[in-house]
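Presented below is the structure to which this report refers.
All protein chains but one are shown in place.
Note that the chains are named A, B and C in the order they appear, and that numbering of residues resets to 1 at the start of each chain.
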């Protein structure tokens, strides 16, 4: 799969996890594409942590409103029925459990559902932005990412990078696999369109329980 | 003095304590009358803890708006430049030190600046409403009350009723006296129009330091 | 995904023994039509969280008179003598909370915070049985978050997405309560189309609201 196919595969599969009426926060980057695969009758409300619900598509060229941007600072739109608010209410929504699903990328995720996605000490320290609040507060945390980084596993026995939060990840969706985080460990429940169980095991450091359906 | 004269005397004297541009919260009852003695050029902003700044006079008969009431539930008006908000912001203003002066009644006040004004155990328990937040949060706390209750002192060595707050009162204004709360104790700084030092001492249980100006 | 329902339907969502947040300040901004329906239903043993118990003739006050309330978590009961009478007679438990603390406890419940650190109530009966923390040399009371099974709110206007708008001093506790209950029902004076409330001016986003009822103003 090329990059575009990987993104499409992951985003489409994440979209299936959303239920009618959900309030959803999509992280910057790959997770943003999930919105492309959600149809209107699902009545999903996207939350933008810089201060609104009802996040719509990117603004059309020439129709950008400099006062309406997403959490990445890009010009977007607000859908009918949406509402603007300040950072305090935005994180009341996020931390208070009013977001049904948050979808984020990861540098590493591990068998305990630990997530690392905000710094590589000495190399890259962008900061956590709203990620720590989102991961702690959202009812369901979905990590959406490429399965490995140039063949190097990102799904580990134990994260080695500083954590974003401990034991908060519920599900990992990659182009190769859908993995659920359970008290017994990581359970491989689905395979990507071109992947076999062996392919997945080869680029996953953490132990995987193979679900009955895949046996 | 009859009741009306007592109220007028106290309210007028409290009004003199307000500085240009102050944000002021007036308690229910006697303190409410202070507004009558403040002229517009003082640019005083009155805060109403149920949710607005710019509290104006009582609504005229027939012009009551059921959606605009003061903290006593009575129909009032909002002045130009005022703003409505919720209880959370209202008490951010109050607790956060954004009210310059709060004026409240008291059942008892003592030499340490302790205030009791919300309950008489077993007899009367109206509740504290916003008083505990106001007294803790306002920059200056002025107790405005009749000097004694039917001759029984209300300004005591030590409050016997449950406190509203400890050591928060800055000034006591009655029809007989103006008293400042200082680390050295209560200082009698002014006399009411018909009172002598001896009159005040006769109905005050707490020790009073008589200011130089009155000697 | 908000739904418009009737008063009786709304009232039926409140079960015996439920913990109910009720907006309003001495009845202003209170869901008084829903409360009338609750009186008809005669639901019992409620724990209510509200600013006050209004007057004996209105809203929460009538619930008190009708003995439907087991416990009241409020800031003030002075406007309803019946509340004081039942409290003194041991028929009704009353927890008195400073008004700013009540707002923050509800907000903490809705915002996922572990508690509230305030000076209000220090060295008063309010501090009894509570943890105190010294922070930078100053004492603070630790007050616990409040949540409810159901919040009964009143708004001036709702659009069909459930976005709420409050006029004047009716706002009071309604917006914080909208964040802190499992189920949120708003009685409104007016229901308008989506778009008629400017998204800048929405005071409670519709994501917090489950049901809207046209009230009786």
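Convention: contacts are C-beta pairs under 8 Å (C-beta built on N, C-alpha and C of every residue); 3 or more make two chains touch, one makes a residue touch a chain.
These figures come from a predicted structure and were not determined experimentally.
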Visible chains in contact with the missing one
A, B, C
Which listed residue, A:24, A:44 or A:78, touches the chain dropped from view?
A:78
Would you indicate which residue among A:1, A:128, A:201 or A:214 is in contact with the undisplayed chain?
A:128
Full-complex touch with the removed chain, picking from B:20, B:61 or B:215, is B:20
What residue numbers in chain B mark contact with the hidden partner chain?
20-21, 23, 43, 45, 47, 52-54, 78, 80-85, 89, 91-93, 95-98, 136-137
Those residues of chain C which, in the complete complex, touch the missing chain:
104, 108, 111-119, 133, 135-136, 138, 140, 142, 144, 165-168, 199-201
Where chain A meets the chain that is not shown, the residues are 48-52, 65-69, 71-73, 78, 84-88, 90-91, 94-95, 119, 122, 124-133, 136-137, 162-166
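One rule holds for everything that comes next: only the chains that are shown with their structure count from here on.
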Centre-most chain [mean C-alpha coordinates]:
C
Distance from the mean Cα position of chain B to that of chain A, given in whole angstrom:
55
Distance from chain C to chain B - Cα centre to Cα centre, in angstrom:
28
Counting in whole Å, what is the centre-to-centre distance of chain A and chain C, each centre being its mean C-alpha position?
35
Tell me, which residues of chain C touch at least two other chains?
107
